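Only one structure is covered here, and it is reproduced in the block below.
Rest of the complex left out; these chains stay put.
Chain lettering (A and B) follows the sequence in which the chains are written, and residue indices restart at 1 in each chain.
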Amino acid sequence: MHLWSVRPLIAQALREDIGTGDVTTEAILPPGTPLVGRLVVKQAGRIAGLPVAEEVFRLLDPQVRMERHVDEGSDVAAGTVLATVSGEGRAILSAERVALNLLQRLSGIATATRDVCRAVADFPVRIADTRKTLPGLRALDKYAVRMGGGINHRFGLYDCVLIKDNHIAAAGSLSRAVEAVRRHVGHWIKVEVEADTLEQVDEAVRLGVDLILFDNMPPDEVAAAVRRVGGRAITEASGGITPENVRVYAATGVDVLSLGWLTHSVRALDISLDVQPGR
Amino acid sequence: MHLWSVRPLIAQALREDIGTGDVTTEAILPPGTPLVGRLVVKQAGRIAGLPVAEEVFRLLDPQVRMERHVDEGSDVAAGTVLATVSGEGRAILSAERVALNLLQRLSGIATATRDVCRAVADFPVRIADTRKTLPGLRALDKYAVRMGGGINHRFGLYDCVLIKDNHIAAAGSLSRAVEAVRRHVGHWIKVEVEADTLEQVDEAVRLGVDLILFDNMPPDEVAAAVRRVGGRAITEASGGITPENVRVYAATGVDVLSLGWLTHSVRALDISLDVQPGR
């Protein structure tokens, strides 16, 4: 993730929040009043988004400086001071909410991902995200998943083939769907097939696809499917996997568990900015 | 909320997801293949975002039609078919994820808001949102809060004055902050003050501000503050209010409870699209 590529999103967020002006701050704080703010986390968690938050302040005023006291991606206790922001007070107050909104979401995603990864750490399985993100936030959300120790699934409809029921029905059969895909897409793109039954699993293996997704299968069926694949494709399970049952799924031997709620039902990590007069 | 104003956001979401093309669908589904999809909700909840989801499909293909089976803003049981989408199959498959991502978030917000509103329905208090939303989504998130029965707090830094500690410190005193604001802003804009102590509450009342925000006050202190105000300003409490203690806060007599988690920690409502061949 290049900060460069996040700048348009940050600009959009600032425009949305500041609009025609921060009427309170502009009325009260004279230009040039220095302030110092400390980013304090109220809950234990894993921190992601410090460079993004810094960019928010600096987009409003390039002279604002942020000194980090913890590394991006580190685990912190409640009460930890994450960083100190100093410079033009107007910029700090007007950018505060946007910076926190992003930092809290990304840290929330990283923390949830870390927790799942830890829960299955004694299995060789990997935790992945999905495309269940919000407009404009996909690159950031997926970055936060990586910060939490997860891996990314495809970024969009364009960079990996995923053949589902509807595609199979439209093609007439799985083999015809795979054949159509191989004619159409380049040699550098992987092909994944969503399988609902063990028969479909067998067929997918026969067709030599790269990945097989077991969608909404109970754990024992996933285990059976994994055995049928026998290492001839990467296996992935998705649907109905919760923090409660994730170890059961991990024990099936599947290679990847992909979890929509990592990004579609984020619990923001509570972080605040304590501001003091600066020098 | 004009659909017109949401179109750029939807276009951005589609560009982000489709990128250089939906490689699977384009390889397999011939142009002109009709499909019919049913939007089915998997959990009970309140629905918000049907017009937005419709716009997603129609932006990709204006000929796609969506027939609604429930009204926007209605409460539905698990398993309810919300709407039927029909038309060009490629457009329906390629737009599916973006439509669901938005519909699930907005319905999640509406449901959570409805639940809080119901919990305090026997009190005259109103439930409001905050500015804790994500880049580009503020208007939609706040629309979903209204669909859930809540009211909106200010949309940004530009449309309501909210004087906080830092502003008071910078001005020297609350009265000087209020005075600065009244010189600067128009006569059509309300002035809210964040008060941490009863003394500040008294001073805010004396200054004739329009709204007073009790931030992070325990319920009994809120109750005391409300009494001190005695109806001379709109009162609002925020910070530390959860589904568990919301009735206690409602019982304080405060006019408005504003809840950041309505939008910063959204739990998506589970909705899927079941697709069948069309005619």
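By definition in this document, contacts are C-beta pairs under 8 Å (C-beta built on N, C-alpha and C of every residue); 3 or more make two chains touch, one makes a residue touch a chain.
Bear in mind that the values here come from a model prediction, so they are computed numbers and not experimental data.
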Whole-assembly copy number, given 2 chains displayed: 6
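Please note the rule applied: only the chains that are shown with their structure count from here on.
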Chain A-chain B separation of Cα centroids, rounded to whole Å: 22
In the complex with chain B, residue positions of chain A that touch it: 9-10, 12-13, 16-30, 33, 35, 89, 93-94, 97-98, 100-102, 104-105, 108, 131-138, 155-167, 169-171, 177, 180-181, 183-185, 189, 261, 264-268, 275, 277
